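Yeah, one chain of the complex is gone here, protein chain that is, but the others are all in their spots.
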Amino acid sequence: MGEIFKNLGMGFATVGNLQSIVWILVGVCVGILGGAIPGISPSMAVALLLPMTYAMSPTVALIMLMGIYIGANYGGSITAVAINTPGTPSATVTAFDGYPLLKKGRAGEAMGISLWASVFGGVLSIFILMFFSVPLSRAALKFWPSEYFALCIMGLTTVATLGGKNWQKALVTCLFGLLLNTMGLDPTFGIKRFTFGVTKLFDGFEMVPVLIGLFALGEVLSNLEHYDPKATVRHENVDYKMPKFSYYLKLKWSILRAGLIGCLIGIFPGAGGTIASFLAYDVEKRVSKNPEEFGHGAPAGVAAAEASNSGSVGGAMVPMLTLGIPGSSTAAVLLSALMIHNLNPGPQLFTNEPQLVYGLFASMFVANVLMGLVGHFGAKVWVRVGYIKKTILYPLIFAFAILGSFSIKKSMFDVCTCLAFGVIGWIFKKYDYPASPIVLGLVLGKLIEENFVQTMMVTGPMGFVTRPLTVILFLISIAAIAYPIISERIKKKKGAPAKQ
Amino acid sequence: MTVPAGVLHFRIAKKKGVAYMTALSKWLSSLSYGYIIGGLVVLLVAFYFLFNVIPRTKPVKGQLLCVVGMDLITLLYYLLTFSLRVSKMAAQSGATPRTMPRLWAFLMAFASVGAYIAILKKDNKPDKKFDRWVFALLVALGSIVSVALFQWIGYYLSSALFIVTVMIAMGEKNKLQLILTPIVWCIFTYFVFNKLLFISLPVGSLFKGLL
Partner (left out) sequence: MKKLSLFLAMVMLFTLFAVSASAEWTPSQPITIMNHVAAGGAMDLYSRKWVELASKYTDATFVVDNNDGASGLTAGEWVLGQEADGYTVFALAPTYIDAVVQSELDCAEYVDGFKFVYNLMADPYCVLVPIKPEAGNPTFDTFEELVEWAKDPANKLTLSEPNYGAKYIDAVQVFDEVGVDFQAISYGGAKKNFAALLGGQAVASVGNPGDTSKYEVKALVVGSTERLAGLPDVPTYEELGYSSKLDGIWMWRGYAVKAGTPDEMIDWFQDLCDKISADPEWVEYMENQLIAVRTDRTEAFTQIVEDEVNSTIEVLKSVDQISEDYIR
């Protein structure tokens, strides 16, 4: 234990100079910008700036790229809250409650929560990374596909939370999303499925255009439908100010829970911030005293979403540093940065290059702090974005959506996907179909299939019921679905005698 | 022990059924996506008229059509699974490329029944009325046109025109904002995408010669 603190001290000494702090700041700023722009994913932002780091020393290169990663995860929430457009897929859940809060005039609160939940969730995951990375990574290796499968099923149970009263419609849209995710090359065998001769569909629908279409364009089209140029909208009582620190303390348990969930889920390669945020949101809703507030502007919802997706950053670094197996696609780019500088991750990295590893940990702390500062001052600007005049805002959102979809692969097909899902989002909004279960289906579909087939190949169907960890996860899922139904029945029974 | 006649008949019928499904599936997969989308639209329109006629379904026909649309696509995908190739490895493992889509299709069938029941319940909210949907649709179509124009007049000019057009259509009268907004947007995207992130946006064939 003392060893770790000593090494951490050395790490802080490594990054304690002006040059390093400037590079971390540059990384954080670029990351926030990249994350805010839908179509620029965190992994893309890191990859784009990777060539710039060749001339740098490995430590400096890594800490700058880390700054980008951390900044990008927060940056996505800015556009999610301001214009209901998640800048990164992991900010999808932030939009669920962040945007409604903004519409209610509580923009400062929404921006503040998403910023500080990000910072604290990130810091929590760094602690876990520092103290538990080696044992955690060993545990992660023991996770077989059947456990992943059970974890994904657990993720699917959150659809009940997302649907609320409309759970039948939510279930249908979720299954539809799962079905849509089967389009493309089969993840295991590479067989073309439902591609209708379109090679651009070989990877299925690209996630970001679907998100932008469903949430941003759906919202804009719906607003345009009800648009009245004569109605003057006065944004009275909009609170632009960020809340005082004591306000955030009220959300400390939500942040703690969500950060922990985010970190744990981030450890598993393939399961990233998006799944973590869905699960953390679900847990938060279940333990909340006011679950009906969720989806309409619950501060705890925003906190949970952001804390968990920032927590997944630390989690993704656990297997990356200890085993050379990245926990997320952005961690994969960081891994390549390490390898370009001829460093091989693994347990020997901790013993051979402690100043690099602990310098990295120290830089993650610094990056989170700098992000808090940048976000705090920057929020004064971007908190007003959501209240720009509609005649300017809506065309710009459209242009933004098109640009974001195009820049992923420079493909027109993605733009058309975005527009198509925009129309679908509009129709869903009109007829009260929740759009978020489709996203859940699209995120989990391939993972479920991959792990199902792998389990069948590795252990056969018995693998689902013989491995203890799998069974535990399944039981949790069953409990998660059964609990609200049973508790409602109990409430009704208790209520009935009282009526008499 | 001889197999009872009934079981034999069942097996033959099953084989014939599968053969028929496979043939149907192969035909469907040979259709281009244009025909498929066209076919879906025709079916949806048919259902629309059907729902319009039945008094119980008339007030919720929009909600019903959403589920019907999803069900039709599910049915299509289910039929298409019959022409998916099952390799030796897949057959060995028991989980083939056909497994998951069929599972989702199967669950979808159950879920949509539940959705139909929920929608047709007496206390369910009726469809919301359509407001200025033509306007919204035109904006959507306008964005498609703007995207199609990228290759000729380039991203910057096309998106500037799109922004101005929508602003005017929304009733913006302030000339300064009408001019400044697209210009600021183009400058912003130029610096962030071209200069900072090295993503070059299309310049259009009309202007390529100039550069």
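Labels A and B are assigned to the chains in the order they are written; within every chain, residues are numbered from 1.
By our rule, a residue touches a chain if its C-beta (ideal position, glycine included) is under 8 Å from a C-beta of that chain, and two chains touch if they have at least 3 such contacts.
All figures in this text were calculated on a predicted structure; none of them were measured in a lab.
Enquirer: What are the shown chains that the left-out chain touches?
Expert: Touch partners of the hidden chain, whole complex considered, are A, B.
Enquirer: Can you work out which residue in A:71, A:108, A:155 or A:187 touches the chain that's missing from view?
Expert: Touches the omitted chain: A:187.
Enquirer: Pick from A:284, A:306, A:353 or A:450: which residue touches the chain that isn't shown?
Expert: Answering carefully, the residue with contact to the hidden chain is A:450.
Enquirer: Provide the residue numbers of subunit A that touch the chain removed from this figure.
Expert: Listed in rising order, the touching residues are 43, 46-47, 50-51, 54, 140-145, 184-185, 187-192, 199-200, 202-203, 269-270, 319, 323-326, 329, 332-333, 335-336, 339-340, 344, 346, 409-410, 450, 454, 457-458.
Enquirer: Suppose we count only contacts with the excluded chain; which residues of subunit B make the list?
Expert: On the side of subunit B, residues 85-89, 92-93, 198 touch the unshown chain.
Following the convention adopted for this analysis, only the chains that are shown with their structure count from here on.
Enquirer: For subunit A versus subunit B, what separation do you get between their C-alpha means, in angstrom?
Expert: 25
Enquirer: Residues of subunit B touching subunit A in their complex?
Expert: Subunit B reaches subunit A through residues 32-33, 36, 62-63, 66-67, 70, 73-74, 77, 80, 84-85, 87, 89-90, 92-97, 99-101, 104-105, 107-108, 111-112, 114-115, 117-118, 125, 127-128, 130-133, 135-136, 139-140, 143-144, 146-147, 150, 155, 159, 162-163, 166-167, 170-172, 177, 181, 185, 189, 192-193, 196-199, 201.
Enquirer: In their shared complex, at which residues does subunit A touch subunit B?
Expert: These residues of subunit A touch subunit B: 30, 33-34, 37, 40, 45, 48, 168-169, 171-173, 175-176, 178-179, 182, 186, 188-189, 191, 193-194, 196-198, 217, 221-222, 224-227, 229, 389-392, 394-396, 398-399, 402-403, 406-407, 410, 412, 415-416, 419, 422-423, 426-428, 430-433, 445, 448-449, 452-453, 456-457, 460-461.
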